[in-house]
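Quick one: the structure is below, questions incoming.
In this view, the complex is presented without one of its protein chains, the others remaining in place.
After this line comes chain A, so read on.
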Amino acid sequence: MKKYIYKVSVLALFGSVLFTSCEPEVDYEVNPSAGEELDFSNYVAVGNSLTAGFQDGGLYLEGQLYSYPAILADQFEEVGGGEFVQPLFTAAQRNGSGYLRLAALPTPTSPVTERVTDNLAVRTDVPPLPGGPRLTKFTQPVNNLAVPGMSVLSSYSTQYGAINPYFERLLPDAEVGTKSYLQRVAEADPTFFTLWLGNNDILTYATNGAVADPANPLSDKTPVVSFKTIYSLLVNELTDGGEVEGVIANIPDVTAVPFFNTVTLAAIRQGAGAPDLKVYIKVGPAPSDVRELTADDLVLLSAKANIGRPDQVQTPNGPVVIPHGFNPANPLNDNEVLDKDEVVEVKNHTKLLNDAIAEIAAANNIPVFDVNAFFNSIKGGFKIDEVTYSPAFISGNLFSLDGIHLTPRGYAIIANEFIRVANEYYNASIPTVDVTQYRTVVFPNNN
């Protein structure tokens, strides 16, 4: 009898071993294809900081490696894409311009950041430019032409190469201050392009609390007429008069990013531990142009550290220490707040610029990735693979520590949206990426 049980057991064991090797398979096949129209042999990306891989308040090697054009180029490689050259910093100068890293998170809502200042690509052998210190040059031909700080307006200026160090580093010395970005783009000769430019034509103004510097025309809203003219020239160069395909992305709503929606009245009150705290802001040049901060006014993330700062304020009774923002005598400055009227002004201007982009794209038969609609649609958060994403600072996983630029994960999500637009418009089957393979904000090991 024992023998029989043994036999049956062996049989059962044999059966289970046999069947262990029978793996289930998901049947449907994925056949990557560029479709009939697309040729990725020379993909060129044109844009600003978002296209360069800028994040955490700086441009550095890791961010460049995970720029959305780099992610796209990887995917295009599966459908006939060619080499994609980026103006990468070297490993020795991997921290590029320097950037912010998370130093500590004493409470979930009070991140402490610090600036990385070693292994930079900053040049000390030459004087700095108006836009900052010069960076190690990269003058070979590149596919990622993105220049942090570039706007549509500045792309027309031949002097801009002598102002913006990110543009300067891409230009041979002879062309610095003589060649415009538009001219540089015209030399690129792509077979496929992405164009995501125009954010800085309104964002520079908005991130300064809607205060423009009269001496610097690039700090103001770009007039719609100029925008339209230059944008048409850019698209015309890239499409080579209708020969070349691409995808155009428009300008997101500034109120959808953490830089504007993190330091809310509620957050200030919570941080101060005073639920009825009144906060005062300056809304005009006259001394009386002070009012209470409301939930509709957006305090800039960059102003957070200034709130409550003990300032010496001159009063009729002599100097008194008054915390910044907590008293009408020491309100938050105009350039620390995008007040509710300015929010409307910025939104309206963004709409005008986006209308211009849509019009020019349609005229050239190029599809538009509506980033504006995309970011507005995710304000309440969304989930991919059981991870929650939202425009919340740090915890939202999309935005890097500067509150404006994305994390590698955020850029991967953007890359997938570009791919979806291209797949739909050009009837292609370009594979999307597994976004979980790209990181979010890095948490350090220290206290």
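Everything below uses one rule, namely that contacts are C-beta pairs under 8 Å (C-beta built on N, C-alpha and C of every residue); 3 or more make two chains touch, one makes a residue touch a chain; residues count from 1.
By our rule, contacts and distances are computed from a predicted model.
According to UniProt, the chain absent from the figure is "Long-chain fatty acid transport protein", selected among "L-lactate dehydrogenase complex protein LldF", "Long-chain fatty acid transport protein", "ABC transporter substrate-binding protein" or "Transcriptional regulatory protein BasR". When the omitted chain is restored, the residue from A:229, A:315 or A:436 that touches it is A:436.
Residues touching the missing chain, restricted to chain A, are 1, 4-5, 8-9, 11-12, 15-16, 19-20, 22-28, 30, 32, 102-108, 383-388, 395, 397, 419-420, 423, 429-437, 439-447 (touch as defined at the top).
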